[in-house]
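What you see is the complex with one protein chain gone and the rest in place.
Entry: subunit A
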Amino acid sequence: MPSVASKRPIVNLDGFASRSVQDLVEIFNQITASASSPRSSGHLLVLQKSLSPVINFLSPFSKLKDLTDIRRVVWLDEDILKSNREPRDVIDYETLLKEFKSVVFLIEGSILSINCVAEILKTRIFPFTNSLDDGVSYYDLSVLVTSNSVKSADLSFTNLNVRGDIGLYKWSSSTPLMLSSDVLSLERESGGLRELYQLGSVGVISDLAQALLDLIRFSKYNIRITNEFAKGSYSKEFLSIFKNLRETHYSSLSPQEKKLLDDIDDALFVDQHSFFDRQCDLIVLERGLDFVTPLLTQLTYTGLCDEVFGVAFNQVEVETEDEETQAGGSNQQVLRTKKSVKVHLEEPHDELYQRIKDLNFAMAAPLLNSYAKDLQEEFNSRHQAKDISQIKSFVSKLVDLTANQNFLKNHTLLAESLIKTIKTDSAQDEALDELQGDLRDTSQSNYFNAFLELQQDILANNLDNKANYKAITEFLYMFEPPFDDVMRLLILTSIVKHGIRESEYKMFQKELVETYGIKVGPIMGRLKEMKLFCPREHQDYTFLPSLDISAPQANSASTNTGKLGSVQLINDFKNLEAYLKLMPVVENPDLANPTEPDFAFPGYVPVFTRLVESIYSRDFMQESSKATNRPGWKGFQRLGNLLDGPMEENVLVPDSKKQLFGTPPPPLRQRAKDDTLEELVIVVAIGGISHGELSTLRFVMSKFPSKRLLVLTSGVIRASDVISQAAS
């Protein structure tokens, strides 16, 4: 997209990722500097295991060791508090303490981890530090917490009577992780869904708000949010928490910094127009708005990788069979060894991945082929080299070519493994296929396709209650699928049909317990509370009951439903789908150049994507709802009846500039030609977002070349996260 390249970025995020490591190094420098023992023997790092992938993501460990003078790493003994632990797991601190004068604990800062540290200090470390014979040996004991909870951590350590013995440091910039140039993620377990919806904790929201504030500070306040949009009660809560954090932060600024902020505002609000020319939008959405999408099978390259192998911290682990042909004379032997290969996605310079990551896999695979061909041709070009200069130019490209070849190898490996999973086992028989025409393949021997088809049927509401029950149970009997997959279908059914018929709900319950045991009982209970898998309520959902009655009180209704913890917000899927064109009918679909963002899921557009798109363009909607002369959700009231949760839309004008906006905003003005600063659109996805949704968001935003998308989320999630968050 050339138009984007010419835009001046509002903030250069390159440093945002590296600042985490810099901060960590800085903390270690502080620890070293404040060391009471002048003899530097390096640090012993006691690391909470769950933080290890984060560290690995941020920096190769060897490099970190060099930078921080960490000499050795042991795991935090998280079982230490259990009474029935195996004694052999004990880490021998006595020996370690002879070697190290500085012990640094790196923990999340949860109560559990804090108690572990305190217990280790009391039972494993203090006995040895106190009984040392030379008396002058001081030990430096430091604790780094990665969460924002340093105030409470401080208090907890005080409660445990060890606060005086340790130096407490906060390394809050460990998150969000920059997963790609436009995605920042806290990488919470299952996207923080459990915290949000099972426990009803605002912790995730609070951390997201903190992350956004950090981002703004990182941009030296160049990110000045002018418009905010929020849908859903948690989203509204986010705005409120963010506002509090922002105000607290601003009140703590030095007068010089305050002046800087005022200057930015002055430049931004010269007149009514200037503000709209330099928009920076904050769009806050929560998972409750759309539990449908994350349950569907993701069909983009990255999404499918996540679905099939699981992508964690941009890394895929895939099992391959290695074929080694041993040429032993005439009798060639083929040795097959299974091994698992780790493939890193989002590697810098991996252009191939950037080209295919958001594509529907059906398109990605051919692209891989043609890329391979091109690459081979480039390699072959060496044979055509006629003179020294041509050879030289080839050699100079060689490094890149080899790197690209490696990338290609990795992606080919992934693609082949994916194809194995999704292709029908039974051999294609073209002659027969032609004769059979539309007849459905009775064998259904391919799980992937059967699953996909069933999803589509449910989404399109093709099946009546009875048929739906039959289809799902048959799927269950036939494939004996994992619990998660059955649950996905049931939740879809429940959302689409606004609850499952009481009798069928009971039967499903029985079937599931029968198959997977009573341990799934509590999971179903929690999903029921979340209104994800639930019986239809008794005041039955008759055809469009509330439309006319509740329309006038749309606004007051939004405050009623503003209660925290309301979970599944889709109220009327059928009409929502029609209103937002979630399942657009595309004539002659061209997968290579899709016109609708429905390529990432089986013919389905995520609600998030539509909500974001609708701010800037309503072209996808019916004529009547289109009218909007300026970005925003104006004229979108009907949505309130279909999708619960309050809807907020604010223009953030400082009080001093309010008089400029006393009159209604003027129509959109032609943008000045020399306006080269890009406009940031920050989408905050509370409760996680899937790869497929990210792809569609990118697709939608690419239609607005002056806008730059930045997604901040509590985690990149997949379907199993939605189910597992309900497990204990």
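We adopt the following convention: a residue touches a chain if its C-beta (ideal position, glycine included) is under 8 Å from a C-beta of that chain, and two chains touch if they have at least 3 such contacts; residues count from 1.
As a working rule, contacts and distances are computed from a predicted model.
**Student:** Of the options "Probable vacuolar protein sorting-associated protein 16 homolog", "Large ribosomal subunit protein mL44", "Mitotic checkpoint protein BUB3.1" or "Asparagine synthetase [glutamine-hydrolyzing]", which is the UniProt protein name for the chain that has been left out of view?
**Tutor:** Of "Probable vacuolar protein sorting-associated protein 16 homolog", "Large ribosomal subunit protein mL44", "Mitotic checkpoint protein BUB3.1" or "Asparagine synthetase [glutamine-hydrolyzing]", the absent chain's UniProt record names it "Probable vacuolar protein sorting-associated protein 16 homolog".
**Student:** May I ask which residue of A:Ser50, A:Gln405 or A:Thr515 touches the chain that does not appear here?
**Tutor:** Spelled out, the listed residue whose C-beta touches the missing chain is A:Thr515.
**Student:** Any idea which of A:Thr32, A:Ser240 or A:Gln637 touches the chain not displayed?
**Tutor:** Of all options in A:Thr32, A:Ser240 or A:Gln637, contact with the hidden chain holds for A:Ser240.
**Student:** Touching the left-out chain: which of A:Ser206, A:Asn314 or A:Ser417?
**Tutor:** In the full complex, the listed residue that touches the missing chain is A:Ser206.
**Student:** Which of A:Asn56, A:Asn159, A:Gln354 or A:Ser393 touches the chain that is not shown?
**Tutor:** Answer from the full complex: A:Asn159 touches the omitted chain.
**Student:** Would you write out the residues of subunit A that touch the absent chain, in ascending order?
**Tutor:** Subunit A touches the missing chain through residues 110-112, 115, 147-152, 155-156, 159, 195, 199-203, 205-207, 209, 237, 240-241, 244-245, 247-248, 250-252, 254-255, 426, 429, 431-432, 435-436, 439, 442-443, 445, 473, 477-478, 480, 509, 511, 513-519, 521-522, 525-526, 564-565, 728.
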